[in-house]
Structures are given as structure tokens and as C-alpha cells.
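The structure under discussion appears below in the form of C-alpha cells.
Then we have chain A:
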Amino acid sequence: MVTFFVIWVLLNSKLTPDVLLSGLVVAFIVALISCSKCDVFNDIRLSPKAMAYSITYIFVFLLELVKSNFDVALRVISPGLPINPGIVEVKTKLKSKLGRMILANSITLTPGTLTVEMQDERFFIHWIDVKSENIEEDTKLLVSKFEKYLEVIYG
Partner candidate 1 sequence: METLKIIGAIITLIGSLFLLLGSIGLIRMPDVFTRIQAGTKASTLGTLLSLLGLGIIYFDMAGKIFLLIVFILITNPVSSHMLARAAHFIGVKKADLTVVDKLEEKGKNHETKNSAK
Partner candidate 2 sequence: MNLLILITLSVIMLVMAVTAVVHKKLTVAVLATGVVSLMASVMYLLMAAPDVAMTEAAIGSGLSTIIFFYVLNKIRKAK
Partner candidate 3 sequence: METIALITSFVLILIGLYGILSQKNILKMIVGFSLFDTGLHVLIVTVGYIRGGTAPILDQVTGTSNVSDKIVDPIPQALVLTAIVIGLGVTALMLAYALKMYQEKQSLDIRDFKELKW
């Protein structure tokens, strides 16, 4: 419900009493309608450590995003098209659904890797430049850089 209220205020992008009042009403109504759907929000831990880790995670993610984007961009414009695609399998330790979704989205958003299929704790990832075909090694290369943060945040 707090999330909806924040979204409402951001949408209106001003802080007058009428906006706040109507935001309360709207957030309450939406939370009432979709209360059974809200359970994904419960996984978030609100301890200071988790907060710090999530901020760090955002920065790590953005850095990774820009870095791999330049990598793929170089591949695209270089004339020989040096790609080596394949679908590899990795494993994750995350249990919470929201954490897993964010992990999969992060993997998809970093260019060069793309989540094709997701079966419980096994991800099948299309990789534009396959370096190894071993599960453990791929996990170490692709997942663990995001996972160690997400594990603290979502468990």
C-alpha cells in the first residue's frame, strides 16, 4: 500500500493536500482489490543492511549494464561479427519468487545474456559468447555477481 501511495505521488509530481488525500483513498482501494496478489511484496526485508545492499545492487547492476552494453556494441559494429552463441544452464540459490524474477530480469537486461527458460531453480540462458559449458562455472560467471546481493535483500 505504501508502494501505491508513492507511485501516486510520483505520478502527480506535486505535494498538495488534495493529492495526498486522494492518494490515500486510491492506494487503499487498490490494495483492497488486489490483496491476494500482494504477497510478492512480503519478501522484501526492511533491515538497514538490506537497504544498503539494495542500493549497492542498483549501482553494481547499472555498471554491469553499461559495461556489457559496450561489449555487445563492439561486437555488433566489428565487421567479422565475433559471436559464439549457445544456451547454457545455471543454478541459483534464491528461494523467493520476487528475488528470482529480479535475478532473471537482471540477466536478461545485461546484453549478451538472455533468460530463455526458467524451471524452479534452473535457468536456461542464451549466451552470446559461450565461454564454458559446465554448470558450476557458468553459474560463477553469470549469476553470482548479482546473487550475493539479492540473497541478502530477499533471502
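As a selection rule, all candidates are chains of the complex that A comes from, given by their letters.
As a convention for this text, contacts are C-beta pairs under 8 Å (C-beta built on N, C-alpha and C of every residue); 3 or more make two chains touch, one makes a residue touch a chain; residues count from 1.
None of the values given here were measured: they were computed from a predicted structure.
Trainee: For chain A, choose the touching candidate in this complex from 1, 2 or 3.
Mentor: Among 1, 2 or 3, contact with chain A goes to 1.
Trainee: How about chain A: which of its residues touch candidate 1 in the complex?
Mentor: By the definition above, chain A touches candidate 1 via 7, 9-13, 65-66, 69, 72-73, 76-77, 81, 83-89, 104-105, 108-117, 119, 124, 126, 128, 130, 133.
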